[in-house]
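A quick write-up on the structure given underneath.
A single protein chain has been omitted from the complex, and every remaining protein chain is retained in its original position.
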Amino acid sequence: MKALEVRSLTKYYGEFQVLKNVSFSVEPGERRAIIGPNGAGKTTLFNIISGTLKPTLGKIFFFHRDVTYMSAYRRSRLGIGRTFQITNLFFNLSLMDNINLALQISNSSLNLEEFLRSWGFWEKRRTRVGNLSYGEQRQVELLLALAQSPKLILLDEPTAGMSPVETEAITRIITELPRDITILIIEHDMEVVFTLADSITVLHYGQILCEGTKEQVKSDPRVKEVYLGTAGEEV
Amino acid sequence: MEVTQIIIQVLNSISYGLLLFLLAAGLSLIFGLMGVINLAYGSFFMLGVYLSLAVIEQTGSFILALLGAATAVSLVSMVMEVCFIRKIYNRELDQVLLTFGFAYIFMDIVRWCWGGTPQSLPKPVMLQGSISILGAIFPVYRLAVIFVGILLALVLWLIVEKTRMGVIIKAGVDDKEMVSGLGINIRLYFTLIFALGAFLAAVGGVLGGPITGAYLGLDSEILVLALAVVVIGGLGTLKGAFLGSVLIGFMETFGNAFFPNYAMMTIYITMVAVLVLKPNGLLGKDERP
Partner (left out) sequence: MFLGVTLLIALIILPFGLGSYGLSLMISVLIFGLFAMSLDILIGYTGLVSFNHATFFGVGAYVVAILFYRGWDNFWLALPAAVAASVLLATVLGLVVLRSSGPYFLMITLAFGQMIFALAWKWRTFTGGDDGLPGIPRPDLGFPVSMWNEQNFYYLVLVFICLSFLLLRQLFRLPLGRAIIGVKESESRMQALGYNTWLLKYLAYVIAAGFAGLAGVLYVYYNGFISPQELNWTMSGMAILMVVIGGTGTLVGPVLGAGIILILQNLLSAYTERWPLVIGMLFVICVIHVKDGIAGYVMKLWEKGWKGYESPGSEKPN
């Protein structure tokens, strides 16, 4: 049983090839990091998996179900949740309204109060989300995706723009998520990647450069050359 | 329909289509590069018509009218861009309100200066009369419109394809951030593009004036035509605007000939058909998320 299987995914923007024949699969409960330099096609890959983009070629299977041509919202209802690299919330609505929008459509049995209390946000339920601090907004970004009780969650740079303290906090939150949620995460911060992920896929110029456990990827000479060598700048 | 009649209709279609192209090209460029929706666009055309009327009445010179009207309208548009439009890039609703307001202002100024009675523009003396093409009698003036239209299309094509400004225009249509990242004074270019658009509309007005006449309400009719052209062709592409113009030119002219009562509708039917098949127009790019 695979939670997610991506087969020979290829994507062109006009004549520019962003993804070249990308194939990989993720086991249920696995935590997989996708890393690679900027422009490697990571976010495009996420957009194709979540359904906002259609691939030029290739197929996507979610628990063995072909979802390649399924619209984004249907995939979400099947259990694919996501967060965005650039914070994407209902900024003019209260926190409670934000979470309610996620709860009212999902078939989860989560209760608003319990949910918000468990994340320590109950006191701020009436605050307009645009007025929360950036760090809090990044957490809400994650909460919205969790509120729909996804089977697979795509995290697009959850620590983007955060201070070291905030980064540590959100990393802990993600680490402590229940193991029945499969996680696919794009992350530039190597420390976060090595803390969170079971396995890593390295994307380079739209192709998979290497794939394996943390240790395998760490010791791969090609990765050192193209990515980890420059990781100091990325962090 | 006889062959000669068909030839005349084809020539009519082409001259009308090229007139539309002059108008739509500017609208398309302004939107494509600047992301600005300009509902005062038809007003520039109308101003072109009325200003050329004024100059012709004073001097009798068509060339002076062309230069004077086009220059004046370009200047007005530059002031409009620098003082107002510049403040509201990327604010769609505000652009709509602002340019709609200007359409009102221009309309009322025209009514103020020239009154509400429709007027006709004389054709320049040297372009009066008709010539015979393959046995069909065709007005010289319309041939001149075809000639000037093709000339301007070529010049525009050269500007867009072969000059630095063109490179920036194209880069801007594809990627605004990159252009400003290059440290180019994008504001100056935006003002120039906006003025170029207005210039094209005004030239269209001067050339088209003898065909359309001058009346209140010309502005919105022209705006809607230009919009239809741009929507059919695809936003932000000159080629699309050209294709859309010629297509509408043919549809409208032949529609007029075959279904005189429903001529306006043929354009819209074309538009619906195109949009159902290609939501972004004939040559429009797929929207990127």
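All chains are identified by letter, namely A and B, in their written order; residue positions are counted from 1 within each chain.
To be clear about the criterion, a contact is a pair of C-beta atoms (placed from the backbone, for glycine too) under 8 Å apart; a residue touches a chain by one contact, two chains touch by 3 or more.
All of these numbers come straight from a predicted model, not from anything done at the bench.
Asks: Could you tell me which of B:Val76, B:Leu218 or B:Leu235 touches the chain that is not displayed?
Replies: Within the whole complex, the residue contacting the unshown chain is B:Leu235.
Asks: Which one, B:Ile56, B:Val145 or B:Met271, makes contact with the chain that was left out?
Replies: Of the listed residues, the one touching the omitted chain is B:Met271.
Asks: Kindly state which of the options A:Leu101, A:Leu177 or A:Val226 is in contact with the chain not pictured.
Replies: In the complete complex, the chain left out is touched by residue A:Leu101.
Asks: Decide which residue listed in B:Gly35, B:Gly68, B:Pro124 or B:Pro139 touches the omitted chain of the complex.
Replies: Within the whole complex, the residue contacting the unshown chain is B:Gly35.
Asks: Residue-wise, where is subunit A in contact with the chain that is not depicted?
Replies: Subunit A touches the chain not shown through residues 50-52, 71-74, 76-77, 81-82, 84, 88-94, 96-97, 100-102, 104-106, 112-113, 125-126, 128, 131, 144-145, 148.
Asks: Please give every residue of subunit B in contact with the chain that is not shown.
Replies: 31, 35, 37, 39, 84, 87-88, 92-94, 96-98, 100-105, 107-109, 111-112, 220, 224, 227-228, 230-231, 235, 261-262, 264-265, 268, 271-272, 275-276, 279-280, 287, 289
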